[in-house]
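With one protein chain withheld, the remaining protein chains of the complex are depicted in position.
Think of it as A, B and C in the order they're written, each chain with its own count starting at 1.
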Amino acid sequence: MSTTTESEATYTSDEMMSIAAARVLRGDQRCFVGIGLPSTAANLARRTHAPDLVLVYESGTLGSKPGRLPASIGDGILAETADAVISVPEVFNYWLQPGRIDVGFLGAAQLDRFGNINTTVIGTDYANPKVRLPGAGGAPEIAASCREVFVVVRQSRRSFVEKVDFVTSFGHGRGRGDRERLGLPGAGPTLVITDLGVFRPDPETSELVLSQLHPGVEVADVREATGWELKVSPELSSTPEPTEAELAALRALKEAK
Amino acid sequence: MSTTTESEATYTSDEMMSIAAARVLRGDQRCFVGIGLPSTAANLARRTHAPDLVLVYESGTLGSKPGRLPASIGDGILAETADAVISVPEVFNYWLQPGRIDVGFLGAAQLDRFGNINTTVIGTDYANPKVRLPGAGGAPEIAASCREVFVVVRQSRRSFVEKVDFVTSFGHGRGRGDRERLGLPGAGPTLVITDLGVFRPDPETSELVLSQLHPGVEVADVREATGWELKVSPELSSTPEPTEAELAALRALKEAK
Amino acid sequence: MADIVSLADGVGRLVRDGDTVALEGFTHLIPHAAGQEIIRQRRRNLTLVRMTPDIVYDQLIGAGCARKLIFSWGGNPGVGSLHRFRDAVQHGWPVPLEIEEHSHAGMANRYVAGASGLPFAVLRGYSGTDLPEHTDTIKPITCPFTGERLAAVPAINPDVSIIHAQRADRAGNVQLWGLVGVQKEAVLAAKRSLVTVEEVVDELAPVPGGMVLPTWAVTCVAEVPHGAHPSYAQGYYDRDNAYYEYWDSVGRNRDSFEAWVREKVLDMEGSR
Partner (left out) sequence: MADIVSLADGVGRLVRDGDTVALEGFTHLIPHAAGQEIIRQRRRNLTLVRMTPDIVYDQLIGAGCARKLIFSWGGNPGVGSLHRFRDAVQHGWPVPLEIEEHSHAGMANRYVAGASGLPFAVLRGYSGTDLPEHTDTIKPITCPFTGERLAAVPAINPDVSIIHAQRADRAGNVQLWGLVGVQKEAVLAAKRSLVTVEEVVDELAPVPGGMVLPTWAVTCVAEVPHGAHPSYAQGYYDRDNAYYEYWDSVGRNRDSFEAWVREKVLDMEGSR
């Protein structure tokens, strides 16, 4: 999906999504980075307003500073530019599990009303799925152990569903208090960034609520692309347009080899 | 204790002990080396008949090849000459615990009739010991997990006792079958080398039996230095005298800085 | 002491029909050549274990070598789906594929337990997810000191583990560096192991970030230059990102896949 707004700068909705996602990261944070959209956003943040952001990849790198987008989660550039390279068991046991990471930045195939994530199967019969997806990877424990979780996902009725077919990574369960009941240390998904806007859990119910609209997007567009009866925050705001600097940094990152 | 035999070569009983202990190691073995007498014996074996003997130290070295006797279990020379240097948790978890080490070579403050080792306290009141010894170190799990255990100890009525005051490292318990009942994977102490002779567990009872006398030592001398009613193997043999080459290698090892 | 053998001899000696086989290498040093040799030797009914069954296992699964897959993430990294894996799970082609599915944290800890000679590992994992409902190798365990509930997973102890490394010396000591993933654990957890290496050298000069697996912890070493391609070997060659795209087109259809297996694997018999 590629749209153009009326503003002077021409950019795609994917670019808006990556830029909006990058903006939510701060330089004093440690971010556990999933590959794909999260990695683009985290690297963009490092190239723009958050040069000190610490990137942690599950392939075993602490503090990677890649000069281009890694092609995979284990791209050699992640190891070559890291402060420390460690084994995969150590990443999960010594660094993720004890809650040392501020932000877990995840993607999703399906995301539901309470921020639960599915990357396992489409269809409710696990043994005979409609579509077999890649599976869990590091996500279940990232979603459990990071202080908070940001999700970046392209939004549609297929991806934004009332209830995920399979809970690969626990968000807010069926509502407020479910994480506490399970003893999960982190706050779970506190931000969901899509190509249409930004969602936050309602503090009372933990249901995802539209809190920010990207330029040129209407609430009706978002409802159209949401598989549940969407609630809109009374303080709905607008995402500032991408700056020239943000767009230039994003495009340079994607073009660099 | 320093004695001289009638043979031409002049050597101490400690030298005989170290040489007898070195002789029992083979080049195709991996040996977990305790510091002190075991380390002297294992390094002597590498310098004489068993150059391929793999030395593992609990400080985290696999395949150390020190050119002199290490002054402690973490002497820098052990790391500098090792095939691999690893963390202390890894030594115990990945290398000792799964039974990868053929021989555990231990010392003892007290050793009893069934090869149980005490390096914790002298006296039977743990809270108010007569003598507080250093404690367990790596020995309990070395004694449990190595395929077999060799013990090298200076023999006296104080060190060779009917029953140790404290079981720091399990030998054969109170007799045959006790190791199996505990599910211990290794064979336990199969050889005890002292400054007087060599002892092996009786295959029926697991009681330590005198099987070999060092030159110039009489059975009566050994009985005198044993705190239980000593049994002597019907196949009692004599330890061959140290060769000139063995003595030269041992002395060179001790003198090298 | 490890034996230095050819790749064909190493696979022939160590991998048997019905074995549980782990090929590890986390994005780096993936033992692709060894995987293709297993296809070439027509092994069957394997239980394949791997955290990230990417192209290397798509090939083995498509070639019908596997009856079961134990894994935590099955995709073509940076590209998309594994079509042979999906076809096997969704349609049982060419043979049905049983799956046992974990998270990375769970799989990593299963290897750690295997390498440590323990029957299980403990982690904070799987809470609130649907995985324990479908995977019976995830069980609760209670801390005997605090009463807290955690997850337990059983050790993985493959019959044979295969990894790729940069170098070995002539005695069979293996050296690898860069991202080391879970390779040490995979080798130490296994009953037998095969390490393919870029080269066998006289001496292993120390390398920052390097690790050495002593020869006595490895069964066989085979010199297989470029043996990780299309994955990469730090210090030797880069990842062939175009191949990962190419694989998407090969793997997408049964026909194109079968043509590939015939031409690029089976007909290459004896070429190593």
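The rule we apply is simple: a residue touches a chain if its C-beta (ideal position, glycine included) is under 8 Å from a C-beta of that chain, and two chains touch if they have at least 3 such contacts.
All figures in this text were calculated on a predicted structure; none of them were measured in a lab.
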Of A:Val24, A:Ala41, A:Leu62 or A:Leu184, the residue that touches the missing chain is A:Leu62
Based on the whole complex, identify which of B:Gly135, B:Gly177 or B:Pro240 touches the chain you can't see. B:Gly135
Using the touch definition from the top, which of C:Lys139, C:Arg170 or C:Lys191 touches the missing chain? C:Lys139
Touch rule applied to subunit C and the missing chain gives residues 117-124, 137, 139-141, 143-146, 148, 150, 152, 154, 206-210
So that we can see where the missing chain sits, which residues of subunit B does it touch? 35-36, 58-61, 71-76, 78-80, 85, 87-89, 92-93, 96-97, 120, 126, 128-129, 131-141, 144-145, 166-170, 173, 178-179, 182-184
Touch residues of subunit A, complete complex, unshown partner: 30, 54, 62-63, 83-84, 93-94, 97-100, 145
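Following the convention adopted for this analysis, only the chains that are shown with their structure count from here on.
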Treat subunit C as missing and name each group of chains that still hangs together through touching. A | B
Please identify which chain has its centre, taken as the mean of its CA atoms, farthest from the centre of subunit A. B
Of every pair of chains, which is linked by the largest number of C-beta contacts? A-C
In whole angstrom, the CA-centroid distance of subunit B from subunit C equals 41
So what's the Cα centroid distance for subunit A and subunit B, whole Å? 58
For the pair subunit A and subunit C, the C-alpha centroid-to-centroid distance in angstrom is 28
Where in subunit C do residues touch at least two different other chains? 184-185
Would you give the residues of subunit B that are in contact with at least 2 other chains, written as numbers and ranges? none
